[in-house]
Every structure is written in C-alpha cells, then in structure tokens.
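Shown here: the complex without one of its protein chains, the others still in place.
Right, chain A next:
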C-alpha cells in the first residue's frame, strides 16, 4: 500500500509531503523527506533522457511513451518502491509504496498510474484555491484529507 505521497515544486522545494501507516520508517516527517529526496535524482535523470531522445528523433513508439507524464517505477529499495510523475508545469509527484506489507508485493503499474493521475487532479484543484500562493507549501486541510483517502483507497 501507499505509505507516502509528495508534491515537489519547480525548484525542487517540497510543497506537500504526507504519509500514513504505522511503519516505523515512514511515520515521521524526516524519513519521508529522505525517501522522497532520494527519488529526485532518478526523476531528473529520467526527464533528461526524455528530452535528449526527442531531440534525436528516436523511434515513434518510444517517443510517445516518453512523452507520457507518468514516469513509472523510479527505483526500489528493500522496503519501498518509489514511483514518479512530472506534470507539464514541472511539478513532480512522487508516490512511495511499501513492498513489505502483504498487499504491497503485487501492486500493478496501472493502479499507480491511476492514483498519480488522481493526485494530479487534486493538485490542480488545490492551486486554484485563492488562499494558496504559487510556490508555497500546500497547507489546505481539504487537500490533505483527499490525498490521505486516495492513499487508503487506491493503491
């Protein structure tokens, strides 16, 4: 199941990091930040290859795949799997799932893709909040609640 969800801004500043579960390695803010932070390098590497491949005009099928906003599994550790998604506006969405829990070992790619797309929809709603300034942390409790229910129900 999903243990942590993060929204990272254009300049790699954390806009929102939320997590659930009683797993000791993810129940505090610091370890969540650490988990997400380790994913950023992999994310940027993935983006860089996307751009260079487009420049050299690689095979058509490959290109359509690379233009997908969902970047798939970034990498996995012994205990967690980290998935990434980058919007057109360079906002990075990261989802961390636990691979040790009984349901965690057989997470399908399509499920994670759906969850991240729904997270993107929630984010688009959250920044239309007139009390939110672009680039600031998202402190809306409504967004927090919706993300937590997404994590419980979707993945």
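Note that in this section a contact is a pair of C-beta atoms (placed from the backbone, for glycine too) under 8 Å apart; a residue touches a chain by one contact, two chains touch by 3 or more; residues count from 1.
The rule is short, and it goes like this: contacts and distances are computed from a predicted model.
Colleague: Pick, from "Trafficking protein particle complex subunit 6B", "RNA polymerase II transcription factor B subunit 2", "Pyruvate dehydrogenase E1 component subunit beta" or "N-acetylglucosamine-6-phosphate deacetylase", the protein name that UniProt gives for the chain of this complex that is not shown.
Modeller: For the chain not displayed, UniProt's protein name is "Trafficking protein particle complex subunit 6B".
Colleague: Could you tell me which of A:29, A:45 or A:68 touches the chain that is not displayed?
Modeller: Residue touching the absent chain, from the options given: A:68.
Colleague: Even though one chain is hidden, which residues of chain A still touch it in the full complex?
Modeller: Counting over the whole complex, chain A touches the hidden chain at residues 10, 50, 54, 64, 66-69, 86-91, 120-121, 123-124, 127-128, 134.
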